[in-house]
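Only a portion of the chains appears, each positioned as in the full assembly.
The chains carry the letters A, B and C, assigned in the order they are written, with residues numbered from 1 in each.
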Amino acid sequence: MTKTVAIIGASGYTGAELIRLIATHPDLEIGALCADRKAGMRLAEVFPHLRHLDLPELTKVDTVDWSGIDLAFAALPHGTSQQIVAAIPERVKVIDLSAGFRLSDTAVYERWYGDAHRAPELQKTAVYGLSEFYRDDIRAARLVAGTGCNAATGMFALLPLLQAGVIDPDEIIIDMVCGVSGAGRAAKEAMLHSEVSEGTHAYGLPQHRHTSEFDEQFGKAAGRPVEVTFTPHLMPANRGILATCHVRGDADEIHATLAERYGPEPFCEVLPMGEAPATRHVRGSNFVHVGVVGDRRSGRVRVFAALDNLTKGSSGQAVQNANLMLGLDETAGLMLAPLFP
Amino acid sequence: MTKTVAIIGASGYTGAELIRLIATHPDLEIGALCADRKAGMRLAEVFPHLRHLDLPELTKVDTVDWSGIDLAFAALPHGTSQQIVAAIPERVKVIDLSAGFRLSDTAVYERWYGDAHRAPELQKTAVYGLSEFYRDDIRAARLVAGTGCNAATGMFALLPLLQAGVIDPDEIIIDMVCGVSGAGRAAKEAMLHSEVSEGTHAYGLPQHRHTSEFDEQFGKAAGRPVEVTFTPHLMPANRGILATCHVRGDADEIHATLAERYGPEPFCEVLPMGEAPATRHVRGSNFVHVGVVGDRRSGRVRVFAALDNLTKGSSGQAVQNANLMLGLDETAGLMLAPLFP
Amino acid sequence: MTKTVAIIGASGYTGAELIRLIATHPDLEIGALCADRKAGMRLAEVFPHLRHLDLPELTKVDTVDWSGIDLAFAALPHGTSQQIVAAIPERVKVIDLSAGFRLSDTAVYERWYGDAHRAPELQKTAVYGLSEFYRDDIRAARLVAGTGCNAATGMFALLPLLQAGVIDPDEIIIDMVCGVSGAGRAAKEAMLHSEVSEGTHAYGLPQHRHTSEFDEQFGKAAGRPVEVTFTPHLMPANRGILATCHVRGDADEIHATLAERYGPEPFCEVLPMGEAPATRHVRGSNFVHVGVVGDRRSGRVRVFAALDNLTKGSSGQAVQNANLMLGLDETAGLMLAPLFP
């Protein structure tokens, strides 16, 4: 029951990560690879690490023959993505990895992203792609919006706690330490090795755009408006996001809530009470590690979540959603163990 | 007016950093280098980067001729340091870089460090070595206790704010991202390149020992007990600590307080309002960069401080203190610009 | 037709890499995990990145019930390995990843490794585990000796050329740049992040031990003694070895020889003439990329090979050999695409 997918935006990191995962996926095959500016090239020229694969040549998206495609992954900048997704035939399911369809309210989108939404009607049909929390909706969806990678990390730490009402929604502080691949493959001075290596700094100040996803999802979970303080930091490593969340609540209750919630989840590992996760222990995998550590101040607790931004944070999540949307085993192709060291 | 110093514990990173700084210091020369287990070796065998210097051979500390020594730097583990410092002749000034003399209350020391203080009488004479805050005491001191490098970073961000009463002492959360050289040169599995690189994790949980310094210094500054939540994270870089401090207060007042307090300080740079510092911009230098960024939630503010743990956080601070104790220009030998990239 | 394997030395990096690969191998399951000093622990405590796997507890090797084991991987120091392999029941096939059985002449072994061979009889039965060159012998073997990871890299570049007689055997210079994980997980000062990062140096001077493997294999391929100059360098990256081999011959003939030899090989990719490979494009995979670049001096050619020392250089190679020895598809479990970035 092999299904055929197209990847639009195959020359970026999330595109390459999709191809890497699909390369050993038992039920998916790649029918089209699009990268407008590199149309006509072989993927091996763009991503030499994938040169052993027998893949279609890169094409422009408007030349794709959609007749044999079951599902399209769009890994494009958000504005472009809205336009391109709108042009895909209705019978092809779509997973969009950009920020183009993550916020249900287009006015909120426009406030955070600074330009008008180019596919407002389509937005109404989009399901938020946090697989573990929208599984049934995703199964039934035609359009799924992949989460922000930072947003996903914070949500794995906190969504079950807000849903269960075991933390104070007004006292949430989220600090993150994030790898550089999240910034993508575009050539920017700030992302040069010489600029990024050997140090750290906070970025996205004063308010990183993924904050908008926290607002919507946390508010929904808590049943009331929630505003968090979110401060991401760049670290000199390619992959990985660690969320350190400061909350008020009872550490044991928090740990029990997470352990129960994630017990049946194949990709969510809750560490023993008092242990904290490391990003390097999930690298290249679809796993998320969650930990809870109390504080000497009664009522203050640190909740940690670690995942790989390119995998569980975007392309692995997308494949998980594709599995759901296409009626495949949810874990198919995704049980690759993390790469360490 | 050249002064002569001894370095005890010259085979560790803080020892090497002292030698690096003294190498171009106009008024200090090295009279003795001690490293018990490496006695008899040349420093170039232990630290090839210093091979161009004409230095005394490494010796055991008990063979030092103290007669020509004006000041000793002790860069040793804390228990050992208490014993060795206690044996240095009274006329020799001492700067201890360990945790051995940082806490004025030996009972508190014993609670946090787990063993009995070995020089409790000497402790009474020790001055806390945060140069910008204890300058006059340091000038007059015979024994100065170098600060914890994490502790120093947090204090540069917050001490002036607690002294001025412009933040709520009950609502302080300090996250840090720290380079690995702070763990020293001892061979530990957890500090191998393969273990540390390409990722991050929180360490020192549930309560890092430097928390005890925050307790004492913040309490003194606020005039009442202050308990902070402190969570350090390891990053794959050798040098640098970034403190991200979450406080309640008015962002403008906080920025103004820091700008005024640090205006005359030669090593403390306050960034323009809304900007955040990066550790790579202070690497190898005695500078600390401080930044203030508001939050969308009224009353919440992020205060950042970045310094090099081996320089401003320990050995550079120690040289600054030596300058004060020996009547030299406080900045002598310390105006080296950061190394970037 | 699932086969059951034991891993002896499961607490080191090559042990962990075996487990990572077997985790998604369709035909292998793990029956025993041994790590003498960590017996009684769960693997998740030693390698948190493998915590999602349902694995046997770590045991001492002498408590293993061999009755259900088809094949044992020994990932131990070489002296120890000779002893332990000698005690494994004859009906269990063995792949040794140490240097214990790589050299057919025990006198040569003793000269390079400095101690007496502890299983000289067994040595006579050992097959050298370079899969692509000893495939038939490996299929029939009971004991296979995994290659040195540096040795394998150089051989992928040069063995076909020496066999075909297209390069001068007296004019070979091999420089390598190697990742740090090859040094293993033992705590050594020289392998600390602070020591290794941000620089490079040549190591294993004047003659690295893997030179002995070149001597034997290159001599066999050329039909006469061959002595190369081999100089490995450490780079601040965990995985990967790049061999830059300087030879005399005709660049086009060299490229054609390699392209023809590796054409049918599933794991060996020969780049287009004039292109050079990068270690980051094979990371975490069983692929080796080979490239040929001429020089302006007629008759001088550079032949490059890049592989992942933990995968194609040791544990991936071992699984490939296990597939051969157990009658499985040679590529089973090994088609994982490289992890980039």
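Assume a residue touches a chain if its C-beta (ideal position, glycine included) is under 8 Å from a C-beta of that chain, and two chains touch if they have at least 3 such contacts.
What you are looking at is a predicted structure, and each value in this text was computed from that prediction instead of being measured.
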Homomeric complex, total chain copies (3 given): 4
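Convention: only the chains that are shown with their structure count from here on.
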Pairwise touch network: line, ring, star, complete, or other: complete
Nearest-to-centre chain - CA centroid comparison: A
Inter-centroid spacing, chain C versus chain A (mean Cα positions, whole Å): 35
Gap in Å, rounded to a whole number, between the CA centres of chain B and chain A: 39
Geometric centre distance via CA averages, chain C-chain B, whole Å: 45
For chain C, residues that touch 2 or more chains besides their own: 13, 181, 198, 238
List of chain B residues in touch with chain A within their complex: 173, 175, 177, 194-195, 197-203, 205-207, 227, 229, 231, 233, 235-240, 242, 244, 246, 274, 276-281, 283, 293-297, 300, 302, 304, 306, 341
Residue ranges of chain C touching chain A (in the complex, touch as defined): 13, 16, 19-20, 23-24, 47-53, 181, 198, 238-239, 266-267, 269, 277-278, 280-285, 287, 289, 335-341
Parts of chain B lying in touch with chain C, wherever the complex brings them together: 13, 180-181, 183, 185-189, 191-198, 236-238
